[in-house]
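The structure appears below as structure tokens.
Here the complex is missing one protein chain, while the rest keep their positions.
As written, the chains take the letters A, B, C, D and E, and residue 1 is the first residue of each chain.
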Amino acid sequence: MIARIIIDLFLLLGCFFAFAGVVGLIRMPDSFTRMQSSTNIATLGVLWTVLGVAIYAFMNNNIAFGIKVILIGVFVVITSAISGHAILRGAYKHGIRPDNLVVDEYRRDNPDE
Amino acid sequence: MILVNYIACIILIVLGFYVILTKKNILKIIIGMGLVDYGINLLIISIGFNPGGTAPIFTFSELRPESFFVDPVPQALTLTSIVIGACVTAMALSLVIKIKEKYGTLDADKVRRLNG
Amino acid sequence: MQHYPILSIVTLFLGAFLTVIFGSKNETVRKFIALVASSISLILVLMLIKPVMIENNVIQYWMGNWRPIHDWAIGIGLEVDSLGLFFGIIAVVTIFLSIVFSFRYTEKDSETDKYYVLFLMLSGSVLGLVFTGDLFNMFVMIEIMTFAAVGLTAFRNYQEGALEAALKYLVLGSIGSSLVLAGTITIYSQVHTLNMAQISALLFNNLTPSTLFAFALLLAGYSLKAFVVPFHPAAPDAYMSAPSSISMAFSGMVNKAGVYAIIRLVYVLYHAMSFKSIQLLLIIIGTITMFVGVTMALAQNDFKRLLAFHSISQIGYVITAVGVSTALGLTAGLYHALNHTLFKGLLFLTAGAVFYATGTTDLNKLGGLAKKMPQTAAVFLIGAFSISGLPPFNGFVSKWLVYQATYQANLAPVTIVALLVSVMTLASFIKVAQSIFFGQMPKEFENVKEVPLSMRIPMWIMAILCVLTGIFPNFVTKYLISPAVSAALNVGKYIDIMMGNGYAEKILGKPVEIPAVDYVLAGYWNPVAWLVLFALLLLAVTIVAVAGGFNTASLPVDGDDSKYEVFFGGEANEYSHVKGNDLFWGLKYDLRHYFGFMHDAHSGIINDYALWAIFTTTIFIVYIFLLVP
Amino acid sequence: MNSIVILNTLVIIGILISAFLTVKFDNLLSSIIALSITGSFVALEFMLLHAPDVAIAEAAVGAVLSPVIFIITLKKVKEGKEE
Amino acid sequence: MSNNRKVKDVIVKTAADLFTPIALVLGFYIILHGHLSPGGGFQGGVLVASAVILIYLGYGYSEVSKRFNMEFIKKNEALGAILFTVFGLAGILYGSVFFTNVFVGIGNVGDLISSGTIMFMNDSVGYKVLTGVGFLILLMIGLLAPDNEN
């Protein structure tokens, strides 16, 4: 019973973070802040849900399932970081700048790009 | 559940045909062909679905005695259809690249040297 | 004997794959593999004639030995009945001759490795299509066929418009495939099997709205593959820009594959013998196909494009005759399909020879080649006489059967149209002969030589076959056509052999017997009736001519009106030499509204062609829902 | 069972909206993105209909392969121009 | 211009290093277990072939063109198709019909080697698809190559 409550809690946490990420993605003012908010879904949202699911699987002696789920969680976290990095760089090179840009540190560090 | 799927399939197919009929960009026409493919694949899988059935793959540990399978034949058909769709897309895209090199445009109104 | 069909298919595919591995560098190896593969499959298919055609067996072959269990077909089956074998023979003959022809014909092209691979795959898929007994396999094979055909259309991509033609073919073909797939799966949802024999048994007297809908979709899809008229506009482009050996294969196999699928669908699957409205639909689209094809052909200036439109027109004959749906009509249709393969293949080969020798197929640039290429000119004349239906050649026989069948079925207007189309065919071939082989020879063709031997041999074989099938129609009918007709009409036997004895009896009642057909080729000679027909024909021509005369709009083809003024013997100098374009300008001028409309309709825009296809499909669906039940 | 129906309906709505977006966008890149979203949704829908084989194929083709070749083609045909 | 384009893209390169083996393993798993779990020749083949995209993203066209020999890949694709046909023909050779499963009875149900020629046919399809789709992707990437060289 306690395990079940823990699982539910994890699932709820995952839902909450994913929801927060989505709301951020919809409501944030410019592209870069939206991007920041989208990482919320991939990291916290996915991780909590995956943990909950994995605990449930291990409890039911479904070891293969649990390991696969954790693997998926790890992969999602890594790939989302990579794609986030790539798309951010792409956006910058494409000429999109944050709305209230004060200091362009990327430009300062990489003057030749 | 299934009725929704059928309606969605028809809408997808109609959307795809709409793109093929009205859009003048050849690349967009190929995207429309992709939409038609999606619609038909979804239609086939929906036809094979049995409410309550599970995937037609036999594993020892996870199947309960009362479980039954959805129809596997449409799934095989859809696989073929997806493969063919991917091939059509690839071939059409390579043709598009060549046409762009030769004609300099992707406008369907201008790619019409053969007419009459 | 049991393994021959599958081996003949597999040989071609294996040949294609082996060509990739061993022939990517060496031209000779490629030719050798292609020749060996095509001759093996030719021999295998010809060896099936004795058991299937003469002894009237049906070869059944269940892949992986998955035979029907509890009267339910669960495996993929091959079946070879006489109908399938008839089209199979057509296909293998075309494949063999085309490959022999292309040895020298493609020598100026680069990348011939792809040519043989795609060609062998095209041939293998056509054989698979005609031999399979599974509805979904037909879709797969038709799809491989479309791929290979598209690839071959784009093969000469340095030519004007080859890529564009390939893209149009691909888009339209993909619409057709979608329709076929949707129809197949709709049938599956109703009967839960894909074996054609079982579908045929289960659909007998058991048509639901879903299966009717599937029929409309399948008919539209297969019509698109057979290029009947509202679906045709990709065909002339593709035929025109593909190499000639491929154009021959297109008109000999790809078109025929569509026709085969239509016959299989209408006769075997849906027992459309008993539906007057489906027959009427086929006759209507067939007649329109005939007429539009030939009139468009009259207005063309390119040899191969003209041939392509004739190909469409001849397919119209086949569809019309098939739609008549009597034993005589089916005989006429199949005979014409055979003849069409022979004479149209021959004509495409001559077009290829002309292209090989001169580098162009434009009618306005050619002329007087008969002196330089006498053998090509001779075989061209044989082909032209055949297609126009002059008596000793094969076209006469099958066209006569078509007239007879339509007339006997009380469809005199269709007979009139068929006659008119035949006349126009002759007219347009006079134009071709005049502007390519006779007439004035331009200066730049002084050094033209006759084409090499390996290109002349297939042409002569085709020509001899044209004459032979024209002289011995009874022989052809007895050994090739009438077994195929009886296979198409006697569905019960087919079901019985595929599904086990007694299955058809249980479902169909008793097997359908074919009435003995009286193949009196002397004809159905009723003088009064024919007199009335000719009077009607004259009346129609008069009406058309007079109606055209009142129009004052300018000819869309070229705006120079002074050309069409009446000259009383003193023509302006520039108009005195008759070019291919100008031979029938009087007719074209009289019918300028019709020709202008058709010219505008064939706009070359993909969206328009797709619109035609989808619109016609909608009409099919509405028609079938309104009239069939 | 009921909750599965709701899930199914939601996914179907997603398919339809993303297909509509595919049609609506005039910008080809956006259209391709919407097509790949449609692919993901369709893979999920295949999964809900218990067709895992097809779902893998659809995920591999619809969400990975076809966007990739589309984008490469787009890059090739739009030489020099922005978007 | 060409020097400027050599951006130090460490993160994507590391990701390519990390995920190429994973994609390969996953693809081969899906091909080999085609008769036991979802997937099969086509799906696994596409996954394996997508490793080409990964390498391209990480290292650029020059590396890809160095590592792969197009002619060789084309021949291997045909080899896969021939293998498939030969396994089909094995049915005829063993006295039955085309596509008959001949080596039945080896191994238990659920094992990797348990389904006779089905598994080998699956593998040859996988081989064909991975070479075929890989060839397609290489061709597509090759189209982009002149951009990178200028």
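Quick notes on this one:
Operating definition for what follows: a residue touches a chain if its C-beta (ideal position, glycine included) is under 8 Å from a C-beta of that chain, and two chains touch if they have at least 3 such contacts.
Keep this in mind: contacts and distances are computed from a predicted model.
Chain not shown in the complex: UniProt lists it as "Multicomponent Na+:H+ antiporter subunit F", one of "NitT/TauT family transport system ATP-binding protein", "Succinate dehydrogenase flavoprotein subunit", "Sugar ABC transporter permease YjfF" or "Multicomponent Na+:H+ antiporter subunit F". With respect to the full assembly, the chain omitted from this view is in touch with A, B, D, E.
Remark: the omitted chain is touched by one listed residue; of B:Ala55, B:Leu77 or B:Leu93 this is B:Ala55.
Against the chain not displayed here, chain D makes contact via residues 3-4, 6-7, 10-11, 13-14, 17-18, 21, 27, 29-30, 33-34, 36-37, 40-41, 43-44, 47-48, 50, 52, 55-56, 59-60, 63-64, 67-68, 71-72, 74-75, 83.
Listed here are the chain A residues that touch the chain not shown: 4, 7-8, 11, 14-15, 18-19, 21-22, 25-26, 31, 34-35, 38, 41-42, 45-46, 49-50, 53, 56-57, 62, 64-65, 68-69, 71-72, 75-76, 79-80, 82-84, 86-91, 93-94, 96. By the touch criterion stated above, the residues of chain E touching the omitted chain are 5, 7, 12, 19, 22-23, 26, 30, 37-39, 43, 47, 50, 53-54, 57, 144, 147-148.
Simple rule for what comes next: only the chains that are shown with their structure count from here on.
Think of each touching pair as a link: the shortest run of links from chain A to chain D has 2 of them. Listing every chain that touches chain C and chain E alike gives B. Set side by side, B-D and A-E show the greater C-beta contact count at B-D.
Each chain gets one centre point, the mean of its Cα atoms, and the points for chain A and chain C are 59 Å apart. If each chain is reduced to the centroid of its CA atoms, chain D and chain E end up 23 Å from each other. Multi-chain contact residues of chain E (touching two or more other chains): 38, 40, 42, 136, 140, 143. Shown for chain C are the residues that touch two or more other chains, of which there are none. Contact between chains, per the stated criterion, is found for A-E, B-C, B-D, B-E, C-E, D-E.
By the touch criterion stated above, chain E contacts chain C in their complex at residues 71, 74-75, 77-79, 81-82, 85, 88-89, 91-92, 96-101.
Within the complex, the chain C residues that touch chain B are 136, 140, 143, 147, 150-151, 154, 157, 160-161, 163-167, 170-171, 174-175, 177-178, 181-182, 184-185, 188-189, 192, 194, 236-237, 240-241, 299-300, 599, 602-607, 610-611, 614. Contact residues on chain E toward chain A in their complex (touch as defined above): 4, 7, 11-12, 15, 18-19, 22.
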